[in-house]
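Structure below; questions to follow.
Complex shown without one protein chain; remaining protein chains in place.
In this document, chain identifiers A and B correspond to the written order of the chains, with residue numbering beginning at 1 in each.
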Amino acid sequence: MTRLLHSFKDFFKVIFRNRQATIGLFILTFFVLLATVGAALTPLDMTVDYANRFQMPSWKHPLGTDYVGRDILAQVIHGSRDVITLGVVCAVMALGIGVIIGSVSAFVGGFTDTLLSFFTNIFLTIPAFPLMLILAVAFNVQNIWAAGFILAIVSWGGVARVVRGQILSLKHAEYIIACRIMGLKYWYIIFKEILPNMVSLLAVQFIGLFQNGIASSMGLMMLGVLTYRPTNWGVMLSLALQNTGIAYNPKGLIYFVTPIVCLALLQLGCIFFSSGIDQALNPRLRTE
Amino acid sequence: MNYFLRKLGTSLLNLIAVVVTIFIVLRMMPGDIIEPMAREEASRLGITYEEAYERVADRYNYNPQEPIYQQLVRYVKGLLRGDLGTSMLNPKNTVVSILSVALPWTIFVVSISLIISFILGMQLGALMAIRKRGIINNSITFYVTIVSAIPSYIIAIILSIIFVYQLRLFPKSGVYSIDVTPGFNMPFILSVLHYSVLPITTYVITSTGGWILNMKGSSVHVLGSDYVFAAQARGIPEKIIMRRYMKKNAMIPMITILAMAFGGMIGGAPLIEGQFQYLGMGAYLAKALGERDFILYQGLLLCISISVILANLVADLLYSKLDPRIRLE
Partner (left out) sequence: MRNLTVMRLRQIFSFVLILVLIFVLTACYSNTGNDPGTSPTNDSDSGPVVNKERVKRIAGGYWPAPPGFGGNLIGAQVGDVGYYVYESMFLVIVGTDRVVPRLAKEWKHEGNKTTVVLHDNRKWSDGTDFTAKDMWAYYLININSSAITRYLEAINVVDDYTLEFVWAEPVISDTQKMLLLAEGWQAVTPYHIFGEFVEQVAEIMKKGTPYTGDPTKRPPFGLVFEKDDQTALKNLYNDFKNVDMEKPIGTGPYMVDKVTNVEVDLVVNPYFPDSDKLEFQKIKMHTVSDYNSLLSSNETDSFVGTLPYDMARMILDASGTMVMYPLLEQKSVGVIFNTRVQPLNDKLVRQALNEVINKKPVREVANYWAVETGFATIGLVPSTIEKYVDKDVLAKFARYTGNTEKAAKMLEDAGWTKNSQGKWVDRNGRSYRFVIAANAGWGAQGITAASEVARQLTEFGFETEAKAVEATIVVSNMKAGAYDMMIDFVDMTWNISDPYKAFSSYYGDITEKAGIDLSAAPLILKDYEGKELNMKEAVSSLLYINDEQEYRDLVGRIAWATNDNAIAINLYQNVMAIWENSATSKGLPMEDEFKKYDRMMPLPRTEEEYEEIAILNRAYAPFAEVFVRNKVKPR
């Protein structure tokens, strides 16, 4: 128990020593709070008020109003819940499936490797949309888990391939060979020795999957797997694009920029924090 | 040699599996495609929906009652003869003619973009790994985050507004000017170059970020390894460490990723193709899928699958050549 606590303390010490990582942590915490507490505290009023569209930020509407007069800040806060949940669910599921298949394939080698690579290749070449359409109609559920699962099925292939490649090269590192000579079990080696070395790689994959999930959420909404909500940032962006055309309505600039900034901040947080995790788990990088 | 043959064999099996899977997956797609097409036709020709439905249904060369097995056999027989088929909707579109129109442009634009972003990514990524902090590092991270957060079609629109409409330097859309005749003449070549600059620029802007991060990750990993540490301890000058140790070792995963990217590039970049109406493989794929034109889609996808599998093969071989530790697998 104390060892666990001790390693936690160590972990956070390293993070806070790294300025980038600290900023990243704060950003991520901010968004998580926004999605959970913020959504519960802010009322969401989607009544159409056309006369008050595209208002400048004011005390009543801190970020102004959208193309039919609804408060932008409230939409962003409520949208964050859907977006972040979906992104995380999709990324975690895809990462999980990809890591398991990729690492087993690379580590065990031989026929299993060939078979699993075969399987991965097929999923890599099947185009995403037909698969999503078939799954969406076949399953006919609509909640975040189903959506995350569908997205994960479509995107785990890339993860598996990258993981396999990396493990193949790590497999021959001296310390791994030492582990095998010592007779340690496969799972132990994978989780204790190899994965920590791949964290930065996995973090980059996670960010990509997260972003892909958010981008595909629009597509899933159009397939009926998710309820259509104008608060979803991707939807906000496309509605903004349609109603302002970027350059053709300067009053609508805030409506257009807000989802982009939110997405960018979220990504920035992930990238910064991931550099911190890298250092925390890989002491050799801590020299700075 | 043995290794190569084995890999080739599995690649071939892979290809066959992909072809069959796509065939079946496409025909499992639910929905009635004739319905929306009929409505469009009705609006255009000024006839009623029922009449339009008849016309489109007659035009659409597909019999859903025929058992899938039979269709597959017929298709494969055609493939073996070298006949990729014709579009199910417009008999003038043989798959081969579409490929000959779409493929060159996609390869042209995407390979140039890939090369440029690869080189830039490598240099900048290595730079970022060397200098672990500092303004260069921060500004590049900033740029990468911003650009990857903004959807690529928006970047395309912004570039378009600035360079096409405000400055009137580049054409609005298309692959070459309507006034030049295709062929090996100067006006045509110049026109092609002129029309391709904006798509390439957009592509480079949006994809360099990924390469930078990848290279940085790879370099950081190499820099943290024992032999580099040992070399530093031995007093070997930084320049030589960078060139001999880091560059080569960090590049290994990058080369494989590049090989795979070349393979995948045949699929085109749909958003950029859409924004600049630069019709390449991506655009035709999307159109074929939207119209449920299975034969055309399969033909295009076959081409893409071949290139992806081929690229994987090359990547695997390169990997084993460059990293002696893996050679025996």
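One rule holds for everything that comes next: contacts are C-beta pairs under 8 Å (C-beta built on N, C-alpha and C of every residue); 3 or more make two chains touch, one makes a residue touch a chain.
Note that the structure is predicted; figures quoted are calculated from it, not measured.
Every shown chain touched by the omitted chain in the complete complex is listed here: A, B. The omitted chain makes contact with just one of the residues B:Thr21, B:Asn90, B:Ser111 or B:Ser225: B:Asn90. Among the residues B:Ser111, B:Ser173 or B:Ser225, only B:Ser173 touches the chain that is left out of the figure.
Of the options A:Phe31, A:Phe54 or A:Trp233, the residue whose C-beta touches the omitted chain is A:Phe54. Touching the missing chain, out of B:Val19, B:Leu84, B:Val109 or B:Leu124, is residue B:Leu124.
Although one chain is not shown, part of chain A still touches it, namely residues 46-48, 50, 53-54, 67-68, 133, 137, 142, 221-224, 227-230, 238-239, 242-245, 247-249, 251-252. The chain not shown here touches chain B at positions 30-33, 35-36, 42-52, 54-55, 58-59, 61, 87, 89-93, 97-98, 101, 116, 119-120, 123-124, 126-127, 130-131, 136, 157, 160-161, 163-165, 168-179, 187, 190-191, 193-194, 197, 201, 238-239, 242, 274-277, 279, 292.
Keep this in mind: only the chains that are shown with their structure count from here on.
Note on chain placement: the centre of chain A and the centre of chain B lie 23 Å apart, centres being C-alpha means. Chain B meets chain A in the complex at residues 10, 13-14, 17-18, 21-22, 25-26, 28-31, 132-133, 141-142, 144-146, 148-151, 154, 157-158, 161, 213-214, 217, 220-221, 224-225, 229, 252-253, 256, 260, 285, 289, 301, 304-305, 308-309, 312, 319, 323, 325-326, 329.
Interface of chain A with chain B (complex): residues 109, 114, 117-118, 121-122, 124-127, 129-131, 133-134, 137, 161, 165-166, 168-169, 172, 197, 200-201, 204, 211, 215, 237, 241, 246-247, 260, 263-264, 266-268, 271-272, 278, 282, 284-285, 288.
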